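Excluded from the complex is one protein chain; the other protein chains are retained at their positions.
Let's turn to chain A:
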Amino acid sequence: MTRRNGHAAGPVLACAASAALVLAACGTESDAPGVADTTGATGGDAAAASCAGADGEYLIGMSQANVAEPYRQQMDDDIAAAAAEVDQFEVVFADAAQDNSKQVSDVENFLSQGIDLLIISPNEAAPLTAIVERAYDEGIPVIVLDRKIESDSYTQFIGANNLEIGRAAGEYVATELLPDGGTVAELKGLPGSTPAQERADGFREGIASNANIEIVAEGVGDWLRDLGQSQAEAILQANDDIDVFYAHNDPMAEGAYLAATAAGREGEISFIGIDALPIPSGGIKAVEEGRLSATFVYPTGGREAIATAEEILVECADVDKEQVLETQLVTQENAADLYAELGGQ
């Protein structure tokens, strides 16, 4: 777990090795961040200006909203794995534990450490906007991951589209699982979270092409396996005929599978989830082992973020303002390959 500790040598090395960066980003000597901003350049321009190319050494700060969710832990792991392959990169991680003000101070600490690039997956948009703007205005390239901020003061946004993933799930049900129609039970994520809303809305768009599909029950599992299980138990009690369980994430789909197994009904029902994390407890393995019929990759963007960082810092290239990540359907046919491809251990 050393990578989550503050890194002492990194900034010094980074500063020493890249003279061009000393003025632009190394805040270790003058930790009043404004002082470092001698050029007055904004992050986008500074990204090019401060690029020391392949000879540089770079400290990257990754500010994560909360590692208690397996998906976000995976995002950190993806970043660490991708960065390990780039000799010039050193990444320090911070976990805000779902606390906006902690995330603001995490970024402040990064700035004091003299990071060369900031990757942030904000807990919430509004509270993190000011600090991200400050970092960007100080000339530090910023990559925003998964959740947006309320301003365009960043270098690139990388994220997947939950509405699109919900739609893909709906289309899969409408065309592959139930082409002749049938009944669906839905297990929703935490009410009020945007992914839960978008995965529900998208799914309805996806099944709209098939008028014979009916959503007969909606349970709320708060993204959790155990709640998914007990909600599915109640749904199975109240409904004789269910063809598909559509869960907003894989843990809830697994919970529904456990409930159906206990009721002796797993053979008559298909289970689909979302996220497809390439870890032993993730959805790809569940598909490979036959518990789930399908899941949909919700990419973490971790590897893509490091690739973008490489373009900015090492190749001195301009990057697009937005990178939308595509979902992928995971079925029994491609599960094993995808697991390896996405870096599963």
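As a convention for this text, contacts are C-beta pairs under 8 Å (C-beta built on N, C-alpha and C of every residue); 3 or more make two chains touch, one makes a residue touch a chain; residues count from 1.
Basically, contacts and distances are computed from a predicted model.
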Chain not present in the shown complex, as UniProt names it (candidates "G3E family GTPase", "ABC transporter permease", "Dihydroxyacetone kinase subunit L" or "Adenosyl-hopene transferase HpnH"): "ABC transporter permease"
Touching the absent chain when the full complex is considered, from A:G61, A:G166, A:G202 or A:G219: A:G219
Touch with the omitted chain, as defined above, among A:S101, A:T175, A:N212 or A:Q237: A:Q237
Hidden partner interface residues of chain A, rising order: 1, 67-70, 73-74, 188, 191, 217-220, 225-226, 229-231, 233-235, 237-240, 254-255, 258, 262-264, 279-281, 285
